[in-house]
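Note that one protein chain is taken out, while the other chains of the complex remain in position.
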Amino acid sequence: MAIDPQPEAVAAGGPGAGFPPAPAGVSAGTHGPWYLAYKRFVRNRVAVAFLGLFVLIVLFVLAAPIWADNVAHTGPNQTHTLQKLHVDGEVREVVTPEGKPIGPQLFEADGKFFLGADSRLGRDEMVRLMYGGRTSLLIGLTSALITTMTAILLGLLAGYYRGWIDTVIARTLDVLWSLPVFLIALALGIALAYGGLSIGPIELSGGSLWIPILVISIFTVPYIARPIRGEVLALSEKEFVEAAIAQGASPLRVMFGEILPNLASTIIVFFTLMFANNMLFEAGLSFLGAGVQAPNSSWGTMISVGEELLTTQPLLAIIPGVMIMLTVLALNIVGDGLRDALDPRSKVRLEAHAGIVEPKGASV
Amino acid sequence: MSAEGLLAVRDLRVGFATEGGLLQAVDGVSFDLRPGEVLAIVGESGSGKSVTAQTLIGLTRSRNTRIEGSVKLDGEELVEASDAQMRQLRGERIAMVFQDPMTSFNPVYRLGAQIIEAIRAHRGDTGKKQARERVVELFEAVGIPDAERRVDDYPHEFSGGMRQRAMIAMALALEPEVLIADEPTTALDVTIQAQILALLEELNRKRNLATILITHDLGVVAEVADRVLVMYAGRVVEEGTLDEIFYDPQHPYTWGLLGSLTRLDRPRPKRLPQISGVPPSLVALPDGCSFRPRCPHEFAKCTEMPDLSERLSEAPRHCDRCWLEPDEKRTKRQVEGQIGLEAPA
Partner (left out) sequence: MARFVLRRLAGMIAVLFAVSVIIFLVFNVVPATNPAQLLAGKNSTPTLVKSIEEEWGFDDSLPQQYVTMMKKVFTGELTSYKPRISVDEQIAERIPATLSLSIGAGLIWLFFGLLLGYFSALRAGGWLDRLLTAVSVAGISIPVFLIAPVLIYFLTYKVEIFPNGSYVPLTEDPWEWLTHLILPWVTLAILSVGFYSRVLRSNMLDAMNEDYVRTARAKGLSERKVMTRHVLRNSLIPIITLFGLDFGATIAGTAIITEVLYNLNGVGSYAAEAAVKFELPPIMGVTLYGAFFVVLVNTIVDIVYAYLDPRVRLGEAAAA
C-alpha cells in the first residue's frame, strides 16, 4: 500500500486534495497534480485562446456602467424616441417617424448609439448589450452554481447511503431526465413570472431574476447529479473510503472530507459546461418571454426585440446572438480543455457528452 | 502435396509503423505444417505468436503494416495475394478460432445467422434452409446439445464453453484445410478447457485438419501438440517435436517455460519457479540475443544474435537459437530446474 505523500495537504484541503494518492511508481515528483493539470491546460492553445475570449466578454459586460456614464450618457432602459443626433452638422433622428431605429453610429456621435438604437423606443443598443450580457452571465453563473451544488448534495447522498435514499433520488432524476424539460420550464417560467412565488419566507415577484435562475437550476440538476452519483458509487468502494469508515469517521466527514475532494475535477468540468448550457437555456426562455422580464433585459430578450426589425436592422437580432454563441463556445471549449487537462486518460470527449451535457436536451 | 507440407512459412517478417518507430512484431519465422498435424506456437504475450497467426490469413494487413517473407498454402503464395484472394481463402481454406468466445461473436445477431453468414459469404448459392441444416449438423458435430433449437439463440444465451464450441463449429463450416486456434481455451474454466482441447484433437484426427494452436500454456501443448515452436520477442527460439521440447529442451527460455509448469508427479517446489524480468519492448530490443537480459546463463558471446542452430535431429527438425553448447545446456538445465531428467536417451 502506497503512503499518501501529502497527507497534510489533504487534511488542509490544500492544492493536492482533489486527487487520490498517486499509485506507487507514478509519483508526480516535486509538482502536485494541479500544477501538472495547469501545465497541460496551458499547452492547449485553443482552450487558452477561448479562455482569453471569455475573460474579454466578462470585462466587456463589467464595463457597462463605465460606458453608459462616460460614453453613451444614457442607461439601458432610457428611451430616446424623439431625440436627434448631430453628426458632422447633419441631423439624424434616433427613431424615424415610421418607427425605424437608427443604425450603428460607431464613434460618429462620440460613441452614442455605438450600435444604433434597439427599437421604436430608441434605447442605446450598445448599453443594452452590455447590461443584457450582465444578466445573461449572471443567470448562467448563478444557476450553474445552484445546479452543481444541488447535484453534489444529491449525488453524495444517493451514492453514499444507497438503499431507498438512492432509489428515490435516482428515480426522480430519471423521470426529470426523460421529461421535455424546456417545455415544462417554459410553463413554470410563465406561471411564476405572472403569479410570483411565495414559499415560506421566500417572496419573489414575477419580474425577479431569481425566477429564471431557479427554474433553470431545477431542470438541469440531473445532467450533473447522475454522473456524480455514479462516481460516488464507485469511490465509496475504494480502500481509502473504507479505511476512513473503519477509523470511525462520521458520514459527513467521509462524504465531504474523503469523497468530495476526489470529485473536484469532474465538478470543475461539469460546472463549466453547465454554465454554457444554462446560458443557452436562459436565452431560449427569455426569447419566448418566459425568462427575464422587463424592465430587465438579457441577450435572449434582445434577440426577440431585434427579431421584429430583421428586415431593416438585422444586426439588432444578430449581435446578441453572436455574443451568446461566443460566450457559450468559449465555455464549452474551455470545459473540454479542462477535462483533457484534469483527466488526461479520460476517453470522454465532446462526442461522448451524449448522455452528459447533451446539446439539445435542455438548451436551445 | 509438396514436400514442404500444406502450409510453408519462410522467413516471415511483420512490422508495424507506430509513432515510436517500426515495431518488428514477427522477425523471420519459418515452419511447415502437414495435414493432420497439430503445431503449437508457444510464447508470452508480445512474442509475436498471435501476429504470426493472423498474418497467415491476412488479418494484419493495413497501411501501417509491412509484411515480408513467404507464406505458401499448397504452393500458392499468400503474402502477395490480393485482398480479394485472401478474403476468399479465409474461412474457406484457413479458418480461425479466437481466444475470447464472449466477445468474438457479434452480440446482436443469432449464432446460427452468424454461421450462415460465413457459409453464404463463400457459397452464395446455398439456400437459407440448407445453410441452417448445415449449422445444425455442425452444432451436433461439436457437441452442442439440442442443436436444432439452440441455433436460434443469441451469443449471450450460451455459456463460455458452448460459445467456444459454436466458434469451432463456425470455423469448420466450410471444411477448411487449416485451422488456426488462437488461445482457444485461455478464457475458459479448467474443466471446460479440457473438453475443448479434446474436441479440437478429435476434429484434427477425424478430418485430417492441419492445426496451428497458439498458446502460452505448455499444459495445453502437452495435451494435443505434435510439434512445438517456441517464440520470444518475435523470433523462433526453439522448434522440435513435443517429446524433444519437453524432454530435451535446448533454449534457456524453454527451460523457464517448462520450469513454471506445475507438475503433480514431482515434489512441490519451495517456490513456484518463474522467469525473472519482463518481456522486452519490441521497439527497444537488446543487442544480440533478445532473451539475454533475463537469462541466468548469459555470457560474452550473447551480445551477438545467435542463428537458429543446425538441426539436432533428423526431420522434423529440432533446433534452437542459443550460443551454449549442447553439453553445457544439459548440465545447466539440470541445475536450474531439473528439467528433462527423465529424458529418454
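The chains carry the letters A and B, assigned in the order they are written, with residues numbered from 1 in each.
Here, a contact is a pair of C-beta atoms (placed from the backbone, for glycine too) under 8 Å apart; a residue touches a chain by one contact, two chains touch by 3 or more.
Here the structure is a predicted model, which is why all the values come from computation and not from measurement.
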Chain not shown: contacting residue from B:103, B:208 or B:281: B:103
Residue of B:13, B:49 or B:90 touching the missing chain in the full complex: B:90
Interface with the unshown chain - residue positions in chain B: 57, 59, 83, 87-92, 95-96, 98, 100, 103-108, 117-118, 121-122, 154, 156-157, 167, 170
Interface with the unshown chain - residue positions in chain A: 175, 178-184, 186-188, 190-199, 203-204, 276, 280, 283-284, 287-290, 300, 303-304, 306-307, 310-311, 314, 317-318, 321-322, 324-325, 328-329, 332-333, 336, 349-354, 358-364
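Convention: only the chains that are shown with their structure count from here on.
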Centroid spacing, where centroids are CA-atom means, of chain A and chain B in whole angstrom: 57
